[in-house]
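Pasting in a structure now, in structure tokens, and then I'll have a few things to ask.
Removed: one protein chain of the complex. Kept in place: all other protein chains.
Going by the order they are written in, the chains are A, B and C; count residues from 1 in each one.
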Amino acid sequence: MNKTEKKWRWGAEIPRTDLACEGGTAAAEEETRTVEIGDSPVTVTRRRETDGGRSVTLSFGRITARGEGELTEMAETVADEMVAMAEAMTGRRIGGDLRVLVVGLGNRDMTPDAIGPGTVSRITVTRHLKAYDEALFGGLGCCELSALSPGVMGQTGMESGELVAAAVGLTTPHLVVAVDALAARSVERLSSTVQLSDWGIAPGAGIGNHRMPLTKESLGCPVLGVGVPTVVDSSTLVWDALMQGGMGEDDLPPELQRVLTEGRSFIVSPRDCDRMVELTCRMLAMALDMAFGVGEV
Amino acid sequence: MNKTEKKWRWGAEIPRTDLACEGGTAAAEEETRTVEIGDSPVTVTRRRETDGGRSVTLSFGRITARGEGELTEMAETVADEMVAMAEAMTGRRIGGDLRVLVVGLGNRDMTPDAIGPGTVSRITVTRHLKAYDEALFGGLGCCELSALSPGVMGQTGMESGELVAAAVGLTTPHLVVAVDALAARSVERLSSTVQLSDWGIAPGAGIGNHRMPLTKESLGCPVLGVGVPTVVDSSTLVWDALMQGGMGEDDLPPELQRVLTEGRSFIVSPRDCDRMVELTCRMLAMALDMAFGVGEV
Amino acid sequence: MNKTEKKWRWGAEIPRTDLACEGGTAAAEEETRTVEIGDSPVTVTRRRETDGGRSVTLSFGRITARGEGELTEMAETVADEMVAMAEAMTGRRIGGDLRVLVVGLGNRDMTPDAIGPGTVSRITVTRHLKAYDEALFGGLGCCELSALSPGVMGQTGMESGELVAAAVGLTTPHLVVAVDALAARSVERLSSTVQLSDWGIAPGAGIGNHRMPLTKESLGCPVLGVGVPTVVDSSTLVWDALMQGGMGEDDLPPELQRVLTEGRSFIVSPRDCDRMVELTCRMLAMALDMAFGVGEV
Partner (left out) sequence: MNKTEKKWRWGAEIPRTDLACEGGTAAAEEETRTVEIGDSPVTVTRRRETDGGRSVTLSFGRITARGEGELTEMAETVADEMVAMAEAMTGRRIGGDLRVLVVGLGNRDMTPDAIGPGTVSRITVTRHLKAYDEALFGGLGCCELSALSPGVMGQTGMESGELVAAAVGLTTPHLVVAVDALAARSVERLSSTVQLSDWGIAPGAGIGNHRMPLTKESLGCPVLGVGVPTVVDSSTLVWDALMQGGMGEDDLPPELQRVLTEGRSFIVSPRDCDRMVELTCRMLAMALDMAFGVGEV
């Protein structure tokens, strides 16, 4: 759902994007507002797809160009949208009776893929407090929050989605929040956008380590996808350049078609993506703690 | 099983050890051999407890005093004992039909507790190859190896044993190998010993983050415990000093009883434990790859 | 200076502490105030030693028992004291003309020794901006801030103090701020205290990796020491227990004297020191950014 499925005549799926706003399909409904943070505004676009899926895209501009002091305000804006979507998706209010499992997808050892694990390692979980110190937990006024970074298949030998399903069986959450790196079509999107979506995470999203979708169908509970574009497929970058340079699909010589087809083995990321990933993880962890945990708004 | 259960009259369990050889109970059977590695011998003690439990204790002397070149030979010695125990515990031969799940217990952000996660991050898993490239897998001649570092409760909100049980449900292994840091009674044991045991891992072992035992009873499949003593409880250290200094249990003034009881919040570890943990993890990962995976002996 | 130099008749320096307030010497002058943060007060003690050295000790209670939201207020309190000491030590005002080099001593791979490197990795340096974008730098209104984590001798083969001296030659700072883990006498001090001192860092402080003092004499510019007690020597712990248990120095049997003398190879730290170190590093990095860099108060 909401993923470009176009296949060119020579078999490749190019250009590729995991972002609803780049997908090339018109929204059934779209509404944009602006929030002033620091010197430059943040745009918040709520979108309903023709198949009913809902998403919110927050565009911050380059996170590395904003001061540290703006992270908290950005997190508050994200947290507000998370709370609204979570309550709509579960039909429940945020509070001590709501069980939320945050899942950090991706590979912690690969900088542009580390958004998920880097966010999860910075949030404060509370589920165990409910079991071991119910009075303390009650006083916190937060959800029952648990968290997992399932790693990637090359590290565990297991499909990450299966491990998530097992953790869902264990914690029986009302909501799974799945944080992941995404692939964008445009390098301008990198490090500047957060996409919240009620359809979860598609298989092969981002750097593409996971094959199993993380959706209400696969996990049995609603999945709020939190995606941050950190890479562009190198074939998408080249394709767009060729089209801009006036080449048509029909003009491509066979060796270029091969380059494009194989180009998904290579990713394009910003030279300063360590800083971008660190700031983004800190901002998302604050937002998740504010929305569901012990964070103070 | 095999844990000191002695409680002193004022309620504390001191001295504490997770090592069978320090437990103060006579073995039903014990046999020691010596392996020459580098300049100093390694002793390998196979022990049968009166309750039938079997363990092997390998004493290497301080791992940081041995050269890098000796790690491979040490790993071979450990791998041989692992293979013998694994085959005895499962009634199966090592090979492509044997499913093994390695579990790295403990906290990766806490140096002396990082033995489990540090070992797991260095092994090469193969389970996914069997599913996606059976010919390649067949050529490797190894077990179907998967691995998990479940983290600690303060990071996930989940009991690590429950996550392990979920991964067991997912991978249906014939054998779980649970790698963990242990608590010793004597500081001399630190960084010098590996204990293999067929009874798994006791609750509260090592730094004590896990409350659930990892045993055949709790997981439904045999559990080979691989324990490395990296800490001594500070109350155990003080207790032993007081006893050496000629104090009796009856002589202890109330404030000292309090110190001893609260002393389990503090751990004693070597000043160079970063180096000791790194070398131990590399050696254990080699041993596990040799015994069950793609390591070359 | 300000370090216990007492040697017992059998040659050992026990008990040991790096904290002025535990040193057993009366201050020439001492003044304490209280700051309300969260539910429990912080005490701030300014002390002048008889040799003229000045220090400020901030006692927060256990940092892990305070909420995340209190970190910012704690950092503000530390930053205020840092600014006062820095201006007194340099005779200059904080601003774009002041050059400050922050040094993170200790071993990043050893949790209780990671205070220095963990703090430095979280601060925002600005020195290069002054060189490459003077207009931007001028707008920030901060000092010219540079930072170095020199590692430990086992990692570099170099004395960390010599590397610091080289970086001082390179950046010609008006002030070096040296952040380090310290050894306390009492386990209650761990994770609850920050000591600022105008005499820098003594040789062998903390876990004891550095042999060279970091002082005005050794570096040629004033050194503001920022020390956080994270460990107790195991010999100090045992010594204090024996004294509490009524043993005298004369009563110690030779084997106990040996234990005490060798006990400096082992350190005592809290079971949750990963969390304590992470929170402390975040708080100190905020304080340093507020005092000298781009942090917002």
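As a working rule, a residue touches a chain if its C-beta (ideal position, glycine included) is under 8 Å from a C-beta of that chain, and two chains touch if they have at least 3 such contacts.
It should be emphasised that the depicted structure is a prediction, and the values quoted were computed from it without experimental measurement.
Enquirer: Can you tell me which of C:Ala27, C:Val42, C:Val125 or C:Val231 touches the chain that was removed from the display?
Expert: Spelled out, the listed residue whose C-beta touches the missing chain is C:Val125.
Enquirer: Kindly state which of the options C:Glu13, C:Asp80 or C:Glu162 is in contact with the chain not pictured.
Expert: Checking each option in C:Glu13, C:Asp80 or C:Glu162, the one touching the absent chain turns out to be C:Glu162.
Enquirer: Tell me which of A:Leu129, A:Leu175, A:Val228 or A:Cys273 is the one touching the absent chain.
Expert: A:Cys273
Enquirer: Can you list, in ascending order, the chain B residues touching the missing chain?
Expert: Interface with the chain not displayed, on the chain B side: 67-69, 124, 289, 294-296.
Enquirer: In the full complex, which residues of chain A touch the absent chain?
Expert: Against the missing chain, chain A presents residues 107, 109-111, 154, 187, 207-208, 232, 234, 237-238, 241-242, 244-247, 251-253, 255-256, 259, 264-275, 278.
Enquirer: Write the list of chain C residues that the hidden chain touches.
Expert: 121, 125-128, 144-149, 151, 153-159, 162-163, 166-167, 169-171
Operating definition for what follows: only the chains that are shown with their structure count from here on.
Enquirer: Between chain B and chain C, tell me the centre distance in angstrom, where each centre is the average of that chain's C-alpha atoms.
Expert: Inter-chain centre distance comes to 35 Å.
Enquirer: Let me have the rounded angstrom distance from the C-alpha centre of chain A over to the C-alpha centre of chain C, please.
Expert: So the centre of chain A lies 39 Å away from the centre of chain C.
Enquirer: Name the residues of chain B that each touch 2 or more other chains.
Expert: 154
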